[in-house]
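What follows is a short report on a single structure.
Here the complex is missing a single protein chain, while all its other protein chains stay put.
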């Protein structure tokens, strides 16, 4: 931690900061400059929050040297830590494509989606039984019935299930049905939920919040990683910017950066970033080319009549075409499907 | 709803959209243009989500005419609907200043804060017993003990309590202690929590998410307003932008706009927007000048030793000074303290 | 400057960085940490760009201690440096309100605007003769004829003229007519223009670019401040964010921060931030309450028929009303009109 003192901070304030630094078990080195004095606090105490230092009189700003996250860092493991979903893994050479409808609407719809995406090469089905909706007037999912449909679909097709859980009290039930528990973007900083998920022996897929920094995403993962299970997949789905042409702005740079700093597998949801079917293709290809470990794609047997997100859902034929077009891109970057 | 057809959408697609519009009980008017055909869907069906229309083949984009929220709209009530907190109200001529520590740390600290802010003119104390923290390694609140401290502080000072609730299962307990239940920015779209809050006879203070649109904030309020209670205070605390000089960017324009479109009282949290004590003053004055119905201010008897947010917390003397400086600003815009 | 080395940077790389630091005439202090080594470069060499250090092998990141700007800094002068416009000043106790039409359309329109804003208390008229327009099909100003109208309006009303200049080769001519030369937001980083403006003995008003950081704004001012003249007024007019309800997001926090770090006067353009007449009032009041030294307001005798920006232009009556409402706000923060 680097602590920059205010221009007019006097000797007494400087000594006071040094005492506080040493009081925390860190070594303090005072660097006297022409215009500013700086105190370097040496040692690894990432759990002391920045505002601890900022609140000391005379401190102008602080600059962390180490990232706040530890367990999610590549310092822990130089290789990507694969997450097993049934017979497949996310984070190894083979890309993991997870596909399915935004929302579970019926047995028929879910089964049709599952069968088609399995045939095209998906390793798991996605589908929401509990849906977070901006408007209270929107359809919010079939809930328990939806989970049962997903389980039946798995029984019939063999495809494992990725599904979202919205609040701590639902975790136990959803965990009975799901192979991977998904935390949606709106819940990335729902820490009660993250705490609860850490108690279950089930991989967790965390979507980046639309205004979350990369560090906040990794700290959210850290909530899970403290527990015994510690199987986390990160998922990027676009951030909110001034850009109007897509629903969200897919930050390919964040993907590339994450692949450098974390050992967790990172996948991309091109459907929510795009907001529109025709843009899903280029975004999916870009994600694979930039090093994503997989994709989360919305596919619906009848997008026009989808309850939610029809405009961005691929048809089964569209998804099959996407998979065909992704194969050479994957090979081009040393991956396979 | 205005539905713009794609440039190459043929007659069949146009007729199909018209059928879908009429099938929803809306009147369809086809407007043929040189370059694009447009279908106006007339009638008030705000509950049909935009993506319903976007998913129909041949549709290029849709433009809603009406806002998605209803109950939060000024169409419902031309005047601000005041929310009563104990003997005071938020949303009438007198400004409601709510102040106190970020976090309840001890009986002594809380009481010191409560007594000082009451003396300076605050109408309620704020203080967190449950704290959402980006890092799992940070202090997360005294929980139940914190609630008891707040209740005791109310007994001793008479100041009502505003405190945050993080998840649905905590609502019942927090409601036993709190006069106003606060939903934090990270939880603005935690719909399980909003649903639960709608069941209690207690005003709810909802903070705008750092990347939430004004419409999303009003839709979050709408979750509560559907219930019998329907007492909601909105609170702005800054959005996340590229601006680096403050912790968040306080959008004064959003405040001004909200005062035009909603009948709910709107207050401002200058402390979280500023991130730094010295900036709290100008932000607080700006908020009052632009029409805020009150403020939520962080005050701590000993900021240097605050567990959380010390750098942005005012001392009791600082808060007293702020109140003195706000008084003439309030009067200048026809309000009182 | 703090230089953080990569985790795996070896001794040779560290020594190489130290040599580079010393080679620039700075003192190097090596701080060895558990996880990272850090080199503090001590001395005031703000002219060395950050990327000089970043390009050295083994460097992970650099953290500047000092701001990049010097002449615009409050370190130069503890008080605001007032800028004289004819008989008035910007940056002293009396607020400077500059008002007028977006665009000079005719002698009649300009004179009507000038007379009305002078009567209501404006210290200068604003009005564009050269207009930057996003679309090549839009009206781009009366150019030289517009300047002559402005000059005639000054002769008749006594109001000094603030007008925009778009490119270096126009500076000489515009300087013959204008009392203050305005650099628009789109041109804030047009350095050829800034260089040229530094050659003239005329105050310059620089508008913050819609995506410029505060530091970039101050560095733009620094281009002018290097010259003999060195009279600069900064103007905030909103940044581009995801916020949809106003044309731009007025960052009150940037205003408050600027008043702390620079000695240059700072004014606010509430009209461009608002994009809509009714929002100009609260934004103007907020700006004054937060410490702005003045305002730049669009006023048009007949907004409905304005060539540009009619929706956000006040009528003369509206402006007179605004001035009346601002007076008590100004007094409340120790200023006068």
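As written, the chain order gives the labels A, B and C, with residue 1 at the start of each chain.
Rule of thumb we're sticking to: contacts are C-beta pairs under 8 Å (C-beta built on N, C-alpha and C of every residue); 3 or more make two chains touch, one makes a residue touch a chain.
Predicted model only: the values in this text are computed from it and were never measured.
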| item | value |
| --- | --- |
| Hidden partner chain, touching residue among A:71, A:283, A:297 or A:337 | A:283 |
| In chain B, positions touching the absent partner | 2, 4, 7, 29, 31-36, 38, 40, 42-44, 63, 65-66, 75, 240-242 |
| Chain C residues that touch the omitted chain in the full complex | 46-47, 49, 51-52, 54-57, 68-69, 132-138, 140, 166-170, 186-187, 189-194, 209-211, 215-216, 219-220, 222-223, 226, 239-240, 276, 303-306, 308-313 |
| Contact set of chain A toward the excluded chain (per top definition) | 211, 213-214, 238-239, 241-246, 248-257, 259-260, 273-274, 278-279, 282-283, 285-291, 325, 328-329, 331-333 |
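What we mean here is this: only the chains that are shown with their structure count from here on.
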| item | value |
| --- | --- |
| Chain A-chain C separation of Cα centroids, rounded to whole Å | 39 |
| Rounded Å distance between chain A and chain B, as computed from the means of their C-alpha atoms | 26 |
| Cα-centroid distance, chain B relative to chain C, in whole angstrom | 31 |
| Where chain A touches two or more other chains, by residue | 240 |
